[in-house]
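As you look at this complex, bear in mind that one protein chain is not there, while each of the others sits in place.
Labels for the chains are A and B, by order of writing; each one numbers its residues from 1.
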Amino acid sequence: MVHWPVTRIIALLVAALGLLGTAAVVSAGPANAEGEAVQGTLRDLAGAPVVGVTITVTNDSGFEDSDVTNAEGAWIVEVPGPGQYSVLLDEETLPDGTTPPTVNPITTSADPGTPRFINFRLGERERNVQTRWDRAAQLSVEGLRFGLVLALAAVGLSLIYGTTGLTNFAHGEIMTFGAIATWFFNVNLGINLIGAAVLGVITSGIFGWVQERGLWRPLRRRGTGLIAMMIVSIGFALALANTYLIIFGGASRPYGDYDSQAGIEFGAVSLTPKDMISMVIAAVILALAGLALLKTRMGKATRAVADNPALAASSGIDVDRVILVVWITGAALAGLGGVMLAMTQQVSYLMGTQTLLLIFAAVTLGGLGTAFGALVGSLVVGMLIQLSTLWINPELKNVGALLVMIIVLMVRPQGILGRRSRVG
Amino acid sequence: MPDESSTAIQRDAAVAALADLAREPGVAKPDPILIADNVVRRFGGLTAVDVEHVEVQRGAITALIGPNGAGKTTFFNLLTGFDKVDEGSWTYNGKSIEGVPPYKVARMGMVRTFQLTKVLTRLTVIENMRLGATGQRGERLLPSIVKALWRGQEREITERADDLLRRFKLDTKREDFAGSLSGGQRKLLEMARSLMVNPELVMLDEPMAGVNPALTQSLLGHVKDLRELGMSVLFVEHDMDMVRDISDWVIVMAQGKIIAEGPPHEVMADTRVIDAYLGAHHDQSLAQIAVDEGLDVPVEILEADGGDQT
Partner (left out) sequence: MDWGFIFTTSLSSAIGISSIVFCLGAIGLNIQFGYTGLLNFGQAAFLAVAGYGLATTVTTLGLNFWLGIVVGMAATVVLALLLGVPTLRLRADYLAIVTIAAAEILRLTLRSVAFKDTFGGSDGLQQFSDAFYNLNPISPGAYDFGPFKYNEKSWWVIIVGWSLVALWSLLVFLLMRSPFGRVLRGIREDEDAVRSLGKNVYWYKMQALILGGLGGAFAGFMLALGQSAVSPDAYATNLTFLIYVVLIIGGAARVFGPILGALIFSFLFQFVDVVLDQAVNTGVITFMSSTQAAQVRLVMVGVGLMLLMIYRPQGILGDRKELQLDAR
């Protein structure tokens, strides 16, 4: 029975390594420690770093620490844990002629395990104090952005589930893969971020191809059960995430371009150009993917396979080819999602792992196995997470989203758009 | 195994009881064990089952036939609580069992088998059989820890199981994993196991599907035996020879409705029945076209009755 070489998985990991490049990590930008921190880069309106400014972070329980911006304008304060912090810029230490920031101090919250980025906007025009509606508007846009990121990953996860029945716990690692590959092209090879992202997305697609041909298809051929494959994907996720940790390190690193852009104001909403552009790109690509599913031969075949693989095969559809295409596009989309996520959060080896549950939530909300359900579910989850911070502590925002998922499962197990299926 | 004369007696009684009934859908039976009224089940926009009225005679072997997609298995699932109706009510032994969970239906004596056999692969044949017995003390959490509390009952159950295994000629496979049995042996095991529940009404979903011809006669014999042992049988089947051979009464379903009833030879000559069977091919090709076009065909429709003879 066992014609399947033991070395295959090793080969897969080596392939992953190879795709990422085995180069020693070149440090760029302010690398920071693992764990909670508040950090940022202080720049003036022209984009030049502002040096020697003292920034102090405090919280209600008496924590206080400060840092002085370095030659790149970067500063970082490690904080004891997640929660609310007040970040104060000492206006006395600003160079002469620099207008103090309009909002100072800034109240922020540190998320578990990830650094929080704070940008003081120096010398901006006067703005009124934010109202709740202003915040709601801003959060909606951020929620939409995050929803699009989730959707990029969720569509692939959902289609893979639909066509193969695999609940892929290693899908978050494809996001990380895309983000790290892009970082490598961008920072190590010096390619502009846009070009690097294109290369990163292509590499992610190749990674999807390698996974399907090297791992999942042979497993299906072997007759490995769905639960066994799910556990294999857990092992794969563990192996990949720690492989990333070994090559990329535990630090979060930014891309070399467009790292800190000034926001552009649209009424109450402030958006950076990179956010706007990446949101448009994500929306266009998702729309194209949807159109392809609806209109093209391959799209129709995909949906037929998701509905009933045996019937689709008997009616002449090449099921393996469909699944391969789903893996390649699904992985490429997830890779793009990873790049977009890294543009706000920076690149870290755990970013995909940390997003996986939210992707699951999105897919489950929309209805397992339906691509459009995954899209809707993602947008709902994204908005929900951001908007919930109007009422609840941001450190608990993911809790809210996961709770909603569980409640939806109780009330409507087939998800928002899923079909009613027979349940025991 | 009961001798030929007693077989004849029981069959004659069943045939005699049903002889004078009108040959029309939903006809009232002299001694019904199961009565269903207005049972409706829809999947999306498609009505899979819409049974106005049907009665199943006690002590008889009743066949439920119909083309693929007629809703026979779905109807089975609804009656036994494995699927939920959209509307309707039905009684078993005069008690309403609408909304009663499947395990309670089974405990009341209405036990079913499945189209795709559900033997418990990684349990041995004898363990499969033992599992069928109801009211086991050792199946409760706390008493299960003390073997003395269930040892005696387990011995009785095992004796009963061994008797049944001998009757079904599975005694040589006693200690084998059920997963190692052939398709026909699995059908036999499933039927034998359902008898461990001590049922009054046995519902067999395609007992002949995928069975090696060599085993067919013995399976038929076992079904007939059930009637002789005082049980009622309702079974879904495609094999017309079998239906003609063993059933006392035939109910025909097409497109979710009951379209004809009567003794086997009369029903099979009925033009409505023949039409329904011919029309079925048309139905199937429609589903095929829909898939070819990449349309969303609800999985339930394809699963509900399409997965025959696997």
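Assume a residue touches a chain if its C-beta (ideal position, glycine included) is under 8 Å from a C-beta of that chain, and two chains touch if they have at least 3 such contacts.
Values in this document were obtained by computation on a predicted structure and should not be read as measured data.
Student: Tell me which residue among A:69, A:108, A:364 or A:386 touches the hidden chain in the full complex.
Tutor: Within the whole complex, the residue contacting the unshown chain is A:364.
Student: Would you indicate which residue among A:232, A:285 or A:305 is in contact with the undisplayed chain?
Tutor: Touches the omitted chain: A:232.
Student: Taking the entire complex into account, which one of B:96, B:144 or B:218 touches the absent chain?
Tutor: Residue touching the chain left out of view: B:144.
Student: Could I get the residues of chain B that touch the absent chain, sorted low to high?
Tutor: Residues of chain B in contact with the hidden chain: 80, 82, 101-104, 106-107, 111-114, 118-123, 127, 130-132, 134, 136-141, 144-145, 147, 150, 154, 177, 179-180, 190, 193-194, 196-197.
Student: Tell me, which residues in chain A touch the chain that this view leaves out?
Tutor: That gives, for chain A, the contact residues 1-2, 4, 6, 9-10, 13, 36, 61, 80-84, 112, 167, 219, 222-225, 227-232, 234-243, 245-246, 357, 360-361, 364, 368, 393, 395-396, 398-399, 402-403, 405-406, 409-410, 413, 421, 423-424.
By our rule, only the chains that are shown with their structure count from here on.
Student: What whole-number Å value describes the gap between the mean CA coordinates of chain A and chain B?
Tutor: Roughly 52 Å, centre to centre.
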